[in-house]
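Submitted below is the structure of interest, expressed as structure tokens.
The complex is shown incomplete by one protein chain, all other protein chains being positioned as in the whole.
Should a chain be cited, it is by its letter among A, B, C and D, assigned in written order, with residues numbered from 1 in that chain.
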Amino acid sequence: MIQIHLTSPIGTAISVAVENAASILPTVRQYGKLGYTSGEVPSGGHSLPLANADDFDFALIGAHPYINKEGEACIMHRGQSYKRRELEAVENKKMSLPKIVKYSRGARPTDLPHVKEGEDGGIQYVTLLTFRGGGKKLTAYALNAVQQNAAD
Amino acid sequence: MIQIHLTSPIGTAISVAVENAASILPTVRQYGKLGYTSGEVPSGGHSLPLANADDFDFALIGAHPYINKEGEACIMHRGQSYKRRELEAVENKKMSLPKIVKYSRGARPTDLPHVKEGEDGGIQYVTLLTFRGGGKKLTAYALNAVQQNAAD
Amino acid sequence: MIQIHLTSPIGTAISVAVENAASILPTVRQYGKLGYTSGEVPSGGHSLPLANADDFDFALIGAHPYINKEGEACIMHRGQSYKRRELEAVENKKMSLPKIVKYSRGARPTDLPHVKEGEDGGIQYVTLLTFRGGGKKLTAYALNAVQQNAAD
Amino acid sequence: MIQIHLTSPIGTAISVAVENAASILPTVRQYGKLGYTSGEVPSGGHSLPLANADDFDFALIGAHPYINKEGEACIMHRGQSYKRRELEAVENKKMSLPKIVKYSRGARPTDLPHVKEGEDGGIQYVTLLTFRGGGKKLTAYALNAVQQNAAD
Partner (left out) sequence: MIQIHLTSPIGTAISVAVENAASILPTVRQYGKLGYTSGEVPSGGHSLPLANADDFDFALIGAHPYINKEGEACIMHRGQSYKRRELEAVENKKMSLPKIVKYSRGARPTDLPHVKEGEDGGIQYVTLLTFRGGGKKLTAYALNAVQQNAAD
């Protein structure tokens, strides 16, 4: 037996039992579509390979994508909106920065100090999710992933 | 099997097992009427769609509504009182602010710094719950909701 | 099945399974007499109705009452001693303060800043439990309470 | 059924199920000898009656005693060494301090501020365990304790 620990949109903490590892991701997706999340967002946000950026299933973190009035790609997560930002690769004599795709929002007064990025006193933001680095794509996390055993 | 993790009015932490997802909300309501809460209030408070503001079942967060001596709508939550405040929509040339309904209280010395809102040194308050935004009403959270599967 | 999450006097974290809600309070009392506590003390301490002040069963929070050498009513909780203090009601033109019964101790250097009350630099104290307000007595928490279902 | 929540020497979090309360302490000892600990060390350290100081079974907190090169009594706990210190009773006109036995170590830069004791800027230390006060000996915690029910 495996338990999956989840938090509902109004904060109710539950643990859902599933038969085996193959049921972990489908169950997380099912609840995630309803806004249930699992665990804590680490300080600085989640980090996944860049190869996952284009078809990541946001239901896996209890978020859903939408387009705002300005036509920007966003995701809604626990009642807060995060904008997609693409930082193109920089490759010159001075520096070498790889491409990054991230979802972030402006900081709020009630955010904990260490989750805020950017100059203190200046504009600060909070990152939920960053896709970066040449790591192998985690295909199980794709939107149209064939069911597969989370522990295979 | 699903476990629901709850905290009693004197802080006892329990996990109640229920058969299936359909039993989550009725069980949370049953215990919530007795003051049991689940999980942590996120910094800045819970956030729900504005459409839920008028018939939200406060038992779902272990709170109960009452009218204070001054005739104001309040809720009692873990021994503390929060007042209902309605911030009407502002729509003019300078700004566009949507309507918000929130439940907040004055800050106390023992509140953690990051949950306090408002000027440091000035009047500060703590928000338990905010209803805002045009999101679809979560009908399962209404006072007279027909029982429905939390994971449907 | 219901699990009750407890911490022993030397910090061992356990979860005790009981058959039903009727067994929650008797089990908490049984372990509480041995110094087991459950959950965290909230910042500012627990809050209960004033009507519970005179026959509250301290075993429910893993504490036990005793009289110190000076003849003062105290409780011992996780190796620390808290004194009973009664703040009588004040009712005059300037202010209206209700009666409060609280259990508090002097602050220690290793207490977290936000649990300390009183002037910074002056005398500071930490509150474990406050009885206040006109809320209905929670009879299940009384010393001689007839067994009753925690979820009734 | 009772679950005991433990953390391995490399941080793996497990829950071990035992049949009844009589199995709690033997199981904690068995895993504790391998360096498994349970729960968190409270800020300021654990507190036990002075009567437990001389035959406390350190396996109960995942520690083991040893003598260092200087011939001093120490315990090793989660990869850190704590020295035994005896503070003799002081009984004179000015003050009355009871005897204390404690296990502490010098503070490290990565210790959280509130667990450090002593002058800020001066020598600071961290206490794991203090034996103090005239409380009754908890015989179940002794090295050669006859097995007994943790909840008796």
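As a working rule, contacts are C-beta pairs under 8 Å (C-beta built on N, C-alpha and C of every residue); 3 or more make two chains touch, one makes a residue touch a chain.
Just so we're clear, the structure is a prediction, and the values are computed from it rather than from any experiment.
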item: Neighbouring shown chains of the undisplayed chain, as defined at the top; value: A, D
item: Contact set of chain D toward the excluded chain (per top definition); value: 3, 7-17, 30-31, 34, 76, 78-80, 108-113
item: Missing-partner contacts on chain A, residue numbers; value: 1-5, 15, 21, 24, 28, 38-44, 46-48, 60-61, 114-115, 117, 127, 133, 135, 138, 141, 150-151
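The working rule: only the chains that are shown with their structure count from here on.
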item: Graph distance between chain A and chain C, where chains that touch are linked; value: 2
item: Touching chain A and also chain D, the following chains; value: none
item: Classification of the chain A:chain B interface as same or different, half of numbers criterion; value: different
item: Separation of mean Cα positions, chain D and chain B [Å, integer]; value: 40
item: Chain B and chain C: spacing of chain centres that average the CA atoms, whole Å; value: 25
item: Multi-chain contact sites of chain A, meaning residues that touch two or more partners; value: none
item: Chain-level touch network, classified as line, ring, star, complete or other; value: line
item: Chains that touch, pairwise; value: A-B, B-C, C-D
